[in-house]
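One protein chain is absent from this view; the other protein chains keep their places.
Labels run A and B following the written order; every chain starts at residue 1.
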Amino acid sequence: MSTVLQTRDLRKEFDGVVATDGVNYAIDNKTLECIIGPNGAGKTTFFDLITGVLTPDSGTVEFNGDDITGLSVHEIARKGVVRKYQTPSIYNEISVDRNIRIAFGEDGTTDPNRRVKKILNRVGLAAVDDQIAGTLDHGRKQWLEIGMVLASDPSLILLDEPTAGMTTSETSRTADLITEINDKENISIITIEHDIDFVRQLNCPVTVLHNGSVLASGQLSDIEDNNEVQEVYLGR
Amino acid sequence: MVGTIILFLLPLVASPYLSFLAAQYYLFGLLGISLGIMWGYGGILSFGQAAFFGLGAYIMAWSFGLSPLPINPAYIALMIAPLATGLTAGLLGLVLFYSDVKDVYFVIITLALSVILEQLAVSASDIFGGFNGIYVPRMALSIPGLFSIKLINDRLFYYVALLAMLGGYVVCYRVVNSPFGERLIAIRENERRTKSLGYDTAWYKTQAFALSGSLAGIAGALYATLSQFVSPPLTGFVLSTEVVIWVAVGGRTLLLGAAVGSILVNAASTVLSSVIASQYIMILGILFIIVVVAFRRGIVGYIIDRYDIKGKL
Partner (left out) sequence: MLDIVAVISQIIFATSVLIIAALGLGITFGMMGVINLAHGALITVGAYTAFAITNAGLSLWVAFIIAPVVVALVGLIMEISVISRLYDRPLDTLLATWGFALVIQEVIKVIFGTSARSVPNPYSDPVVVLGSSLPKYRLFLTGLSIGVILVTYIGFQYTSFGLRSRAVIQDDQMANMLGTNVNRVYRATFMIGAALAGLAGAAVAPIVGVDPRTGIGYLVQSFFVVIVGGTGQLLAGTLSGSGLIGGSAALLSFESSQTFAQTIVFVFAIIVIRLRPQGIFRGQ
């Protein structure tokens, strides 16, 4: 199994506050993993550092063996690391269909019509393909964004709280969706989450971040038994 | 379509003076379009379009100043002006867009560009002619060896100006409806997402700015030989900010709005200034404020929305 993403001693500081404190993290190819942690643990900052939104003060980020530290956002995205943001980041003024098409990116794709259909079916939005994205309800906007991420042909997907604001049934469907993407498309996925039930449904390895560093990692059951983690986080 | 035909027939009934005025308006229309494509489609406000317009005008003036030349000096200017202005805009874009400069700062910097250029034109008077400006003869339409018609006839120049504006409009229309245009709009709507999908947004913005600059440069070059006089205010911030008003009033998200707004506001100014003397600027300012607050899609945009006229304009 090869490592698709690896960070070494990743560090980032803001005006004296250490947001990311020497994080060593690795995820293997075609794996699905979760990152959890209390608010302010530095989870989104971690994603920012990986995707080029922020440049680390020290440390490196490697993607499929290549050093991508310090590259710009679009360059990293082109290499295959695509992100879904915490608040739905889609094109509100155009249709669902066109949102997906734009996501095909610079290089476009062969047979776009077929691919659009396939993706919309996968995320459950086939019935609303010509609806204006801004008029979708919150849950569907999240799925649209996931669809767009899929359309851009990623090797690694970063999901930042994909179920924020979703109902229980929507959360369930999202868990199925993510598992399916990982299984069928063989794409590696890292997802940040707050919702422990969602993490449980995904049944994947978990890394706990606290104050910018890795507190613990392993299977959810082990994490739940971990005293430190309980002190810091669980009981929500 | 009907409107365009009317425009073509106008000089047959209008006086030479009206044709002259209209030609000016068309060139301002082209200037408005140059802002429209940046602002309306790229979402980036440039407060310095006159810098490119004026630069184009000076290039035309210098071209004639270098006579006698084997080639029609106006043709030389019309080739160099868009290149020079486009390159300047592109370079500035490269510097600014790649450093993630906030939109607001871009406005200030482009405003400063206009101010600087005007000051330069005033002070470097051996090159720019200072306040006294430079006189420019009317250009000639020529095919070497065959004929050369000097465009002294205002009605003839009317057609040149109209064609220039329509040409610029068509170019922008094609750009806007191309994949490039779609991505530009995507950048305007949500730059973060567009970047995260692998698009080099700074490069797209730079290209749009370069296009905008060269269109303004062509408009300026033609304006120089039409009005036959080039002076620092043509590069200055007053004109730069006026363009913003024309396009805002007309409707910034529509190319047609930019063009029509520019033409109408200028026509109205000419009419009003003979009636209410100096107060028309005040009225324009108040109108501008109202449009900004209440009519975000401009007057043309409002009409289109109200009467539900479809089609991408």
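Assume contacts are C-beta pairs under 8 Å (C-beta built on N, C-alpha and C of every residue); 3 or more make two chains touch, one makes a residue touch a chain.
All values derive from a computational prediction rather than experimental measurement.
Asker: Quick one: jot down which shown chains the absent chain touches.
Answerer: The undisplayed chain, in the complete complex, is in contact with B.
Asker: Out of B:Leu7, B:Ile80, B:Val122 or B:Ile303, which is the one that touches the chain we can't see?
Answerer: Of these options, the touching residue for the absent chain is B:Val122.
Asker: Footprint of the hidden chain on chain B, which residues?
Answerer: 45, 95-96, 99-105, 107-109, 111-112, 115-116, 119-120, 122-123, 237, 241, 244-245, 248, 278-279, 281-282, 284-286, 288-289, 292-293, 296
Here is the rule we use: only the chains that are shown with their structure count from here on.
Asker: Return the distance between the CA-based centres of chain A and chain B, expressed in whole Å.
Answerer: Once rounded, the distance between the two centres reads 44 Å.
Asker: Which residues of chain B touch chain A once you look at their complex with the stated criterion?
Answerer: On the chain B side, the touching residues are 182-183, 186, 189-190, 192-201.
Asker: List the residues on chain A that touch chain B in their complex, please.
Answerer: 51, 72-74, 77-78, 82-83, 85, 89-94, 102-103, 105-106, 148, 152
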